[in-house]
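A protein chain is absent from this complex, but the other protein chains hold their places.
Lettered A, B and C in written order, each chain numbered from 1.
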Amino acid sequence: MPATTSQNRQMTLRYFAWIRERIGRSEEVLTLPTQIVTVDDLIAWLRTRGPEYELAFAKPDVIRIAIDHIHAQSSSQIGTAREIGFFPPVTGG
Amino acid sequence: MPATTSQNRQMTLRYFAWIRERIGRSEEVLTLPTQIVTVDDLIAWLRTRGPEYELAFAKPDVIRIAIDHIHAQSSSQIGTAREIGFFPPVTGG
Amino acid sequence: MISVTIQTADFDTSAEIDSATKDNLGIGAVATFIGKVRGEVDGRPLQSMTLEHYPGMTETELTTIAKAAYERFQLSTVRIVHRVGELTPGNNIVLVIATAPHRQDAFDGCAFLMDYLKTRAPFWKKEVTKDGKGQWVDARQSDDVARDRWDEPQQR
Partner (left out) sequence: MISVTIQTADFDTSAEIDSATKDNLGIGAVATFIGKVRGEVDGRPLQSMTLEHYPGMTETELTTIAKAAYERFQLSTVRIVHRVGELTPGNNIVLVIATAPHRQDAFDGCAFLMDYLKTRAPFWKKEVTKDGKGQWVDARQSDDVARDRWDEPQQR
C-alpha cells in the first residue's frame, strides 16, 4: 500500500435526468481507487465500468457536476467529499 | 359679433387634487370667450376670475392638461373640445 | 386580451391571474406587480391615503398604455386593476399582470406598464400622517427617468 494519507474512499454518486436513465440507476455507493483526484479522473474511471457508463459520459462537455450539493467543475478535486452528483444542464423554472 | 366660425363655446372644465381644492370645485361648465384659442389662453382667462383661480394656476409649469381625456400641452389648441381637465403631475400606482 | 378596472374594493390576485391565463395554453410566463400602501412617509407614520382619479380619462389612458405594452412585447394578456378611495397601510393599491409565452416579455411588459401607469395615468395620492397632516404626494423625478428608458434604443 502506498505511503499516502489517501484512503480508499466510499462515496455516494447520484445521477439525474438522461444520465440516470442511461446508467440505469439514480445513485450508488462506490469505493473509489486512491488515484482518483479530480472529477475528470472519476468520470474516466466510471467510463471503464461498463457500456451504460460509457454511454452516459460519452460527451463530458454536457455533464454538470456538484460536489456535496455545490456546483463544481470537472477539474475540481474531490477531496473528502461525501457525494458527487452528475446531471445535464438544468432546465427548471 | 365678429365674422368668424367660432361661437361662444360651452365647455366642461374639471379640476383634480390640489387644483380642485384651491378652486373649491371639481368641475364647472363655462362659456369661453371666442378669443381663447389655446389652453394657455384659457388658463390666463381663468386666472382673472378670482383669487381661488389665481392661487390654483399660480405656477402653470406644474399644471398638466387633458383635452377630452387625452394628455395635451398648454400650447395645444382647444378647438371643439368638450372637456378640459387640469391636474398636477400624476402619482398613482 | 386587455382588461382594465378602477375599483374601491380590494382585488383577489389568484382569481385575477386565473382569469388572465385561463383557456390560453400559449402562456408560459406570468409577471405580476402589486403596489401597496407603506406604513411611513418620510419617517412619519401614515394614517391613511386617499386616491383620487379622473373618471373616464383613467380608463382611456390605462387602455392606451395596456395596448402599447401588448403590442410592443407581444403579450398574451394584460390586466390592470387600480383602487381608488381611502386606503390604509398594508392595503393593495394596484395590480398589473402581463402574460406571454416567455418570461422576458412578461417581465418587460409588466415593468413597462408600471412605468407608464406611474407617469401617465391620472391618479393622485393624498397622504394623511398620524400627526393629522394631509398632503398631496409629489411626483417623483425617478419615475420619469424609469419611463424614459423605454424610449432608448433597445439593449437586448
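As a working rule, a residue touches a chain if its C-beta (ideal position, glycine included) is under 8 Å from a C-beta of that chain, and two chains touch if they have at least 3 such contacts.
From a predicted model like this one, the values you see are computed outputs, not experimental measurements.
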Original post:
When the whole complex is taken into account, which chains on show are touched by the absent chain?
Top reply: A, C
Original post:
Looking at C:I17, C:A68 or C:V128, which residue reaches the missing chain?
Top reply: C:I17
Original post:
Of C:T32, C:Q47 or C:T129, which sits in contact with the chain we cannot see?
Top reply: C:T32
Subject >> Residues in subunit C touching the chain absent from view >> reply: 12-15, 17, 21, 25-40, 89-90, 101, 103-104, 106-107, 110-111, 114, 146, 149, 155-156
Original post:
Of the residues in subunit A, which ones touch the absent chain?
Top reply: 14, 16-18, 66, 69-71, 85, 87-93
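Methods note: only the chains that are shown with their structure count from here on.
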Subject >> Between subunit A and subunit C, centroid-to-centroid distance (C-alpha), Å >> reply: 49
**OP:** Provide the C-alpha centroid distance between subunit A and subunit B, rounded to the nearest whole angstrom.
**Re:** 75
